[in-house]
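Note that one protein chain is taken out, while the other chains of the complex remain in position.
Residue numbering begins at 1 within each chain, and the chains themselves are lettered A and B in the order written.
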Amino acid sequence: MPTGTPLALTRVSGTTAERGEDPGSGAASLAYLKASKRYPGAESDAVHELDLDVPAGEICVLVGPSGCGKTTAMRMANRTVEITSGDIEIGGRSVLDRNPSELRREIGYVIQQIGLFPHRTVDQNIATVPRLLDWEEDRIAARTTELLELIGLDPAYGDRYPAQLSGGQQQRIGVARALAVDPPLMLMDEPFGAIDPINRTRLQDEFLRLQERIGKTVLFVTHDVDEAIKMGDRIAVLREGGELAQYATPAELLARPADDFVRDFVGTDRALKRLALIPVSEVELAEPVTVRAGESPAEVMPRIATGSAPHPLLIDDAGRPLGWLDSGQLETGPVPSSAPTPPEPVIETSSTLRDALSALLQAGVSQAPVVDGSGRLAGVISVSAISGFLSAGEDIDLEIPAAARPRG
Amino acid sequence: MGRAPASLATLSDDFFRDRSGDDCLSNDGLFCADWAIRNLERYVDPTLEHALLVLVAVVAGFGIAFGLALLAHRKKWLAPPFLAATGILYTIPSISFFFLLLPLTGRGALTAIIALTAFSLQIIFRNVSTGLANVPLDVREAARGMGMTERQAMWRVEVPLALPEIIAGLRVATVSTVALATLAVFANGGGLGSEIVVGSNITFKTGIIMAGSIAILMALLFDGLLILTGRLLSPWERAAL
Partner (left out) sequence: MTVPPLAFLGLFGQAWEFVFDGRQAEIGTVRVGGPEQVLDLATTQLEVTLLALGVALLIALPAGVALGHFGRGEFLAVSVGNAGRALPELALIALMAAAIGVGMINLVVALAILGIPPILTNAYVGIRQVDDSVVEAARGMGMGNLAIAGRIELPLAVPTVMGGIRTAAINIVATATIAPLAGILTLGDFILARNVYGDAGVLAGAILVALMALTFEGVLAGLQWKLTPRSLRDGRVS
């Protein structure tokens, strides 16, 4: 392969195309091949034989306690930290194969304090790498507008200077700047770390929405395990000394932590964290006995007898739940048009299991009706169903990409 | 003890080509405005000479000091010796410098310029160094991480951001050099000093005040121009707030 070939072309013939994904998605695979970093004069490795594979288009989160080497490991991918031994391949090609500056122009790089150039406007900041690659002015202008729209910023902001923008806006521009040349790989070092919690959640959601559209390969560093679980398709937990403790999907990490270190790091509320990843729609819902207003005891009683649920649920013509009835009531007369016990809490199929459990506990009920987007009854969920789901470990094999998971 | 400075009487008659305001002159008044106004043109040449001395010295000083500072920024170990060297040049009084250069460059504008340039080096070197050092770390990291070479990062990011500090240094250097250049007369370098020390006579108060005032005005003018230049070159500083 000629040395001048940019990464973008490499990926077409590499992993992405093999997997049958759209080569226009612009993502390359990333592989750490026993990569190590030892600083001169140091007693031990900062990063020790890190070996992991990030398939194209996935978000891999490097997470671990302070000083575990996660940032160092990330920076080895674009050679801002030089590899001491081992190798790193992007799209199947070693990063050592080319000049560092050239390599970096094809990798999106977002750091914690953002590092927007204060002396350049938003437009000029975004145009940095395109300018380094000698793009024509029109192409740059078009791309800048496109990116501002992508991150949800009015193109009029293009002429402003970073100092005139809020922290959240600056962060988004940092991301836009990294995306300018549509790089196949993005490196992000605690990009949302310096933001307040409210805006951080918003930015995380926005990024995941973005990822749904553009599907880049992302290596994301954070010290916050909750962020890792939310953002990662795969998570690499590093322990001190830059050693890989576990590399797994969030569900697997939570269900089967590899050792005590990982277990401690992930936290004692692992079960709840797992529940936050799964939408109600993935769980098999129980079928309640449903009755409609005006139905006679003769129609209703056989259903009650064969059904497993203790209380019948009153629904309207559109199938929406109106409330719970007592089966005793239905023996004597036709089904009334209203029910003594309200249906609340009513849970949507798109909510997370965690929210569902929370609603059930809050209301002090053991089961609740579940409706779809239009309000029609889909089934009933109960606390025991949820805990049964957890203990069966059914979530582990689900593999929902981070971008597609339910969001708060 | 001291030798009394030459009195007014020793100034030849043709110094006072124009004897207007005669009373003031013969009474050795502090400031003879009449005379000054009518003789403004005698100050034109010295003023221009003076401005030229300053401009050449500051430009040369900036060129050298800026280069030194860039080098020291890349190779940190160069900073202390550079600082020491420019410091020595700054400490040696210009008048002494003129005559230390005597065997090499003799008398004249060149000697004056070399001495004035040497004086300005430390100020500019310090300010450029500080300006470059004050560029935020994350900005530097972002620049390199995005794929700029060291040279690109230096010229596209670090130097522009160091500009305010550099301009500040230039301002101090320029104003000081304007004041100092009055001494150029002792090196036969011309300038406004020649209207203060006329031959070996320093008693013509009006002349001294005129020349001194012009020097001060020139300093203020250059200072103002530099402030404006600084503003023009750093629009982002104004935008904040």
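Keep this in mind: contacts are C-beta pairs under 8 Å (C-beta built on N, C-alpha and C of every residue); 3 or more make two chains touch, one makes a residue touch a chain.
All figures in this text were calculated on a predicted structure; none of them were measured in a lab.
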item: Partners of the unshown chain among those that are drawn; value: B
item: Contacting the left-out chain in the complete assembly, out of B:Pro46, B:Gly169 or B:Gly193; value: B:Gly193
item: Options B:Leu78, B:Ile208 or B:Leu233, residue touching the unrepresented chain; value: B:Ile208
item: On chain B, residues whose C-beta touches the chain left out of the figure; value: 1-5, 30, 79, 83, 87-88, 90-100, 102-104, 126, 129-130, 133, 172, 175-176, 178-180, 182-183, 185-186, 192-193, 196-197, 202-205, 208-209, 211-212, 215-216, 219-220, 223
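Criterion: only the chains that are shown with their structure count from here on.
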item: Chain A and chain B: spacing of chain centres that average the CA atoms, whole Å; value: 62
item: Interface residues, chain B side, partner chain A - complex; value: 136, 138-149, 152, 157, 160-161, 234-236, 239-241
item: Chain B partner contacts - residues on chain A that touch it in the complex; value: 75, 78, 80, 101-107, 109, 111-120, 128-129, 132, 160-161, 163-164, 177-178
